[in-house]
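Every protein chain of the complex appears in place save one, which is left out.
Note that the chains are named A and B in the order they appear, and that numbering of residues resets to 1 at the start of each chain.
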Amino acid sequence: MMPPLLSIRDLRTYFYTEAGVARSVDGVSFNIGAGETVGIVGESGCGKSVTALSILRLIQPPGRIEPGSRIEFEGRDIVTLRDEEIRDIRGNRISMIFQEPMSALNPVFTVGDQVAEVARVHARMSKKDAWERAVEMLALTGIPAADERAKQYPHQLSGGMRQRVLIAMALMMKPALIIADEPTTALDVTIQAQILELLVDLQKKIGTSILMITHDLGVIAETTSRVIVMYAGEIVEEAAVDELFAKAHHPYTEGLIHSMPHIGHDQERLNVIPGTVPAPTDWPHGCRFRDRCPYSWDLCEREHPPLYQVGVGHASRCHLAIEPERRGHPHPPLVVEEGVEAA
Amino acid sequence: MLRYLARRLAQAAVIVAFVAAISFALIHLAPGDPFSGVMDNPNVSERVRQTLRAQYGLDKPLPEQFVRYIGQLARGDLGWSFSHDRPVLEVLATALPNTVLLMGVALVGSFALGILIALIQVAKRGSATDHALSGVTLLLFSMPDFWLAILALLTFTYWLPIFPVGGAVDAVMHEYMGLGARIVDRLRHLTLPALTLTVLAAGGVARYQRAALLDVLPSDYIRTARLKGLSEREILRRHALRNALLPIISLIGLSFPALLTGAFFIEKIFAWPGMGLAVINAIGTRDYPLVVGGVIIGSIMVTLGSLLADMLYALADPRLRGR
Partner (left out) sequence: MPWQIQDSAVASLPRPRESAFAVGLRRILRTPSSRVALVILGIIVLVGLLAPFIAPYDPAAQPDIVALKSLPPSLAHPFGTDPYSRDVLSRVIYGARLSLAIGLLATLVSLTLGVAYGAIAGYAGGVGDAVMMRVLDAFLAIPRLLLLLGILVAWPQLSIGALILFLGLTGWFGLSRIVRGQVLALKHAEFVTAAQALGASRRRILVRHLLPNLISPIVVAATVGVAHVIVLEAGLSYLGIGVPQPLASWGNIIQDGADQVAALWWMSLFPGLFMVLTVMTLNILGEALRDAYDRR
């Protein structure tokens, strides 16, 4: 079997803040194969974006990737690369798309310039060649009259157009992996669908892998083949998309699926699961989801659950794996009993 | 863009008109007749006295005097300087190029130096270098202009006599020099005053620019630049600086009052024959029209400076350019 394109082992990214050490990503391991589309889903604050930034080593102080973490990409460990080496990967072998197409573009340069810059940095292309390549990529992302649009500034383009520009920028060097962090959250519903379609389409054409990070299971269902569910800095469930929607094991995943509005509608906040994600400076002992879980029992307080194998390529960080009969006896979650904030 | 320009020009015109009114008030706020000293002075010629009376219409009621005064200003008549026995405008016009030269050199120099310091600080933010430079820029920012000028004069003309003591050219020898020697002579005289003003102004520029850069750095588009694989240095130079230059252009406009004030003291201390020296010497001789003329011209310079900076800003910011 071929080695995976990206292999993350025990990734821990901590932030050393005044309020204490925030263990935002706390021991995450997963693989992405070549050409595969993997989704990470979870509420805000679960550590999914920090995971994404860690892969490109874009964590700024006071945050840092803890020693012992490994991020193997194309046979090299990103964590220990020298600065020049990691810069050579960014935008070239791995690129990233953010959710804020408004602010992610520099307001004082034309969009063509900004897209072309990628090729100038990595392929040492001449100004003219890089520009032509940029226009080509802009056209590929479906921007009409791309040669004219390239000469415009970000503020002259709509949100959807700007997101296409960012996608063009990400595709410039035909990277092996694209990380898309909530790429459609800031866009109108109709534009969202177009952008997702574009991403899937381009992935097929170019053959890159995609890591899709989102809080929206609808996006996951439409674009990915395998899903990782994150909660409180950890992976709580991992499965193929169909398996996850049909046989979700972790109560948190269940909650997420239940709180899903009809696909294609504007996404509300996930407010069906009672309570909120605990603070990353202060993860609870035992199971981190315990207080919000309708099945929790004393074992959940005593023991931090490992990732149990619950099916083919399906893992879940829930003790229900060893006492499945408890699923038949739900109780009101602790947060509600204690009268703590039930959002 | 054109409409913005027109509006901004109209604003500047209104400001200048108000400045004229304020200068009129200045003259009439003075205790008694502002020219009593002049009028009674037997050394002042009858011609000057008549000109002064005509200029200010001192026997007429105030509103009429005001209308006359504004009318004269509008025609560029700033009154008669009795210490020079020449029109104020002529005195100031002769001195102005020297002031503009001094301020111009210092403006360019201080922004270059200030931006450079800020870039070094931000590239090494949090380091000992950053803190030390912050101390230096705060010291310069807090430094009274005249005191640093005195220190510079002491150090570089007396203790280490590298530069000539004062003036714009060598008072005696300049006449007899060839073209090359004259240019060298001018530069030698310009260096110390211009350098002093540059250093004084650079403190404020560096502090402002450092803050502007630190403001820009957490932006999403800087993260995008990092994502493209640019080095920190390239990011700072290409993306951050370019964006932080916009606030710097506004700072150019805001810097004119401080630069002009600094130039006044520096001209006085280095005997640099500019507007500041003329006005400050006029204080000694109580040459009232010359002082007020200096106030008006100085204010016009400040107004034009901020007008220019605003136009530059509109040109540099693509978000404004289209309008």
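By our rule, a residue touches a chain if its C-beta (ideal position, glycine included) is under 8 Å from a C-beta of that chain, and two chains touch if they have at least 3 such contacts.
Note that the coordinates shown come from a computational prediction; the quantities given were computed from them, not determined experimentally.
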Of B:108, B:139 or B:187, which residue touches the hidden chain?
B:139
Of B:11, B:94 or B:219, the residue touching the omitted chain is B:11
Contact with the hidden chain, among B:22, B:93, B:271 or B:314, goes to B:22
Footprint left on subunit B by the chain that the document does not show:
11, 14-16, 18-19, 21-23, 26-27, 29-31, 34, 37, 138-147, 150-151, 153-154, 158, 200-201, 203-204, 208, 254-258, 260-262, 264-265, 268, 279-280, 282-284, 286, 288, 291-292, 294-295, 298-299, 302-303, 306
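By definition in this document, only the chains that are shown with their structure count from here on.
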At what distance in angstrom does the C-alpha mean of subunit B lie from that of subunit A?
54
Subunit A - residues contacting subunit B, complex
56, 58, 83-84, 87-92, 95-96, 98, 100, 103-110, 114, 117-118, 121-122, 153, 155-156, 166, 169
Quick one: which bits of subunit B touch subunit A in the complex? Just the residue numbers, please.
219-221, 223-231, 234, 239, 242-243, 246, 316-319, 322
